[in-house]
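In this view, the complex is presented without one of its protein chains, the others remaining in place.
First chain written, first letter: the chains are A and B, and each begins at residue 1.
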Amino acid sequence: MRVALFVPCYVDLITPEVGVSVVRLLRKLGVEVIYPEGQTCCGQPAFNSGFFDEARSVARHFLDVFEGERFDYVVCPSGSCATMVSHYYPFLLEERPAERERAEAMGGRVRELSDFLVNVVGANAGDLGARYEGRAVFHTGCHGRRELGLLEEPRELLEGVEGLELVEWPNEELCCGFGGTFSVKMPDVSTAMADEKIKALEGSGADTLISGDSSCLMHLAGRLRRTGHDTRVLHLAQVLDPENGGGK
Amino acid sequence: MADRAEFLASIRHRTRTGKYKPTHAPDVAWTPKESPPETRLIEDPSARFIEKLEALKGHGFRAESGDEAREYVVSLARSRGAKLLVRWDDEELAGFDAPLADAGVEVAVPRDPEGLREVAGRADVGLSTASWAIAETGSLVLESGQGRGRSVTLLPPTYVAVLRADRILGTVPEAISKYAGGKVPANVCFHTGPSRSGDIEMSLVVGMHGPGDVHVVVVG
Partner (left out) sequence: METKKPPRQRDTRDRREEGIVSPVEGFNERGRKAAGDKALHDAIQLFTHKSVAGRNAVLNALPEAPELRERAYGIKQRTMANLDRYLEQMADAVEDRGGNVFFADDGEDVVRYIGELARRRGAKVITKSKSMATEEIELNHRLEEDYADLDLEIVETDLGEWIAQLAGDTPSHIVGPILHMNLERVTKILSGAAGENLPPNVQALAAFARKRLRQKFLTADVGITGANFGVAETGTIVTVTNEGNGRLVTSVPPVHVVVMGIEKLIPRFEDLSVFTRLLARSGTGQELTVYTNFVTGPRAEGELDGAEEFHLILMDNGRSKLLGTPFEEALYCIRCGACLNVCPVYRQTGGHAYGSTYSGPIGAVITPLLKGTDEAKDLPHASSLCGACWEACPVGIPLHDLLLKLRNHQVEEGLAGKGQKAAFKVFENTMKSPALYNISRKAGRLAQKPLLKDGSVKPVPGPTSGWTGSRDLPPLAKKSFRELWKEGI
């Protein structure tokens, strides 16, 4: 099994440790990992803001870069960026049949991390030797939840992590308020949405917030830190990666 | 003012020239559930109907006979201190007049619009039959027609309907199919329990504009 790693730009730039954990996890499972170095961003910021031409141009770059490699799957530690490729590249290229075909072919090979781990390689947290001391809630990013339908996979993985207690929190289906450029275009409403999540988090008694999307985590962590919370905020890959020391 | 032909032509033009085909996006929440839709066989439609109606704060009563149905309506009128009852001009209800009169309840059977207007607003009880009922939702299916004033079922604070058990259908689609493709009466109403409102702080108000005290007598 050979996978091409697709590291979202904000993971590359801001939380590279998430990418490192993904590499370690995959290698531990005997998966060969390549990293196409020409990759940049999936184009979602432009797309979400309505700049479809610009997004299309970035999408073409993505397709060029990844089509130049040999792999079984593209693995991405973000439901949002995976959805951009699998669902919204075909949407963007709808009226260009040849390119749409390329996008659909690529989209069929892109897997969000938990999807890949559970549904492709059949991994579980025990195999990985994952340990984490803490009481955690899991936030499913909206693309992962609705477009990809990945509700069970991350939970299944986390439930096998030794020492980790996964607790439920109210209204867990609600968006964290990030929404890409929404967070800066509608900062006050976006922040109010984050506050609602944080209130639910407080009520759950969790000391740790885990998600499969670093973008949601960046938003919630940014608000948690501003409001004086010391909640630990981790990507799923970090919790599953024993060498990350349980993310501490 | 819009001209009909022009209006329609402009719409025709738009629907014919559009090249966009809507996409039906896949969905997560509404993906078919694993078990196939149960064929909803309702074993005892009367029982289910009454159960549903009661859950909506209505009252259902199973009468073995016409006499028992009449007794129920009389005692209901009495318990509500009713002086005036207005009913549909329907053969099935004719037998209710004498026992009601015996109990001191005046019965009005309006046969023209003015007559209905005069009594419906001040009657204490409205009495009607129903064309059908729907077991799965606890609904009555009321049809307008000669001598069947809609107001009878709407204006009095207490409303009672009497229908035969064999008029109870299972489901909403069954009730709708009674009118599909054919002629629909000027008015049909699926009437499901007492009138209600939750507009003020979501607090339940029963009997907002229509009757709050709804009874259905199922005969047989």
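A few comments on the model shown:
Criterion: a residue touches a chain if its C-beta (ideal position, glycine included) is under 8 Å from a C-beta of that chain, and two chains touch if they have at least 3 such contacts.
Since the model is a prediction, treat every value here as computed from it, not as a measurement.
Shown chains touched by the undisplayed chain in the intact complex: A, B. In the full complex, chain A contacts the hidden chain through residues 7, 9, 11-17, 19-20, 23-24, 35, 37-41, 43, 45-55, 57-58, 60-61, 91, 142-143, 145-147, 173-175, 177-194, 196, 218-219, 221-223, 225-226. Of the residues in chain B, those that touch the hidden partner chain are 1-4, 7-12, 14-20, 22-25, 27-33, 35-38, 56, 110-113, 115-117, 120-121, 136-137, 139, 144-151, 154-155, 172-173, 176-177, 179-181, 183-203, 205, 207-211.
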